[in-house]
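Entry: subunit A
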Amino acid sequence: MTETAIQFEHVRKSFGNEVVIPDLNFKINQGEFITILGSSGCGKTTTLKMVNGLLKPSAGKIMVNSQQISELDLVRLRRHTGYVVQQIGLFPHITVAENIAVVPRMLQWDQEAIKQRVDELLTLVQLAPAEYRDRYPKQLSGGQQQRVGVARALAANPPTVLFDEPFGALDALTREKLQEEIKQIHTALQGKTFLFVTHDINEALFLGQRVMVMKDGRIEQFATPTEIVSHPATNFVRELLGTVQQNQALWRDFND
Partner candidate 1 sequence: MTQQIIQYFQNNSSQYWQYVGQHLWLCTSAMLIAMVIAFPLGYLGSRNKTIANFCTLFSQVLRIIPSLALLFLLIPFLGTGYWPALTALVVLAFPPLLVNTILGFNEVSPLYKEVGSALGMTAQELRRKVEIPLALPYLLNGVKLALVEVIASATLATYIGAGGLGTLIFTGLGLYDMSYVVIGGVSVALLSLLAMIGFDFLISEVQKNDRNSNSV
Partner candidate 2 sequence: MIDYWQQNSAEMLIDVQQHLVMVGLSLAFALVIAILLVAIFLRAKRWLAGLVYFFSLLYSIPSFAFFVLLLPLFGLGMQTAVVVLTIYCEYILLRSFITGIEAVDPQLVEVSLGMGMTNLQSFWRVQLPLAIPAIFSGIQVALASTMAMATIAATINAGGLGQLLFEGLQGQQVVPILWGTILTIGLTLGCAGIVGLIKWSLVHSWKQVVD
């Protein structure tokens, strides 16, 4: 039987008077690749940030590995939860290797283990360690920077990794390549839970084993890509799929 990695129970979140998430419930199993799809302001990033405690729910329970996070030490939780953001957020004043080593160092791994881990991860994200280890983030292209961002999130071998529109600022070709790679990484690492926020429906359907479609802080549908495409649960989901079909129709016209 699979274990539950992340669970939201009647979670509500408001900023001042504005309710962003009225009542959110879902369960994610250990090892799943989940994408959260929605337009900006739908509460998807808020949801993600509540998983590692950067935001606190106004009401309700959030469980990570069957422990309620309000009772966990947040700093400890975050050191064991990978976090990748759209702005990449590599620290500009330290090298690529030092960026990847931030969490292992805080966990007091020994030097040799850290060095080994950095090289292993750089290889995993397809950057030659000897060439990139000692560079500064500004000396890399956007795509390379985000590979380092992914490597940094995986550094301490966390069971859960959170992605906040990580490829949103990259050009289309790089984005597609990184999507392929992140999918391979998930398969290769086995048993890691990936929670991936995006506003790109193609990305969501391609990457997610299950896709959570959100609108106005509510879940419209939470199902496998096949299920969503064949049985859209609401009008909103149908409209979303419509945009893809429109696109495809456009391409068919071009090809004719």
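The candidate set was assembled so that all candidates are chains of the complex that A comes from, given by their letters.
Points worth noting:
Just so we're on the same page, a residue touches a chain if its C-beta (ideal position, glycine included) is under 8 Å from a C-beta of that chain, and two chains touch if they have at least 3 such contacts; residues count from 1.
If you're wondering where the values come from, they're calculated on a predicted model, not measured in any experiment.
Note on subunit A: across 1 or 2, the candidate touching it in the complex is 2; the others do not touch it there.
Interface residues of subunit A, counted against candidate 2 in their complex, comprise 49, 52, 54, 75-81, 83, 85, 87, 89, 91-94, 102-103, 106, 136, 138-139, 152, 162.
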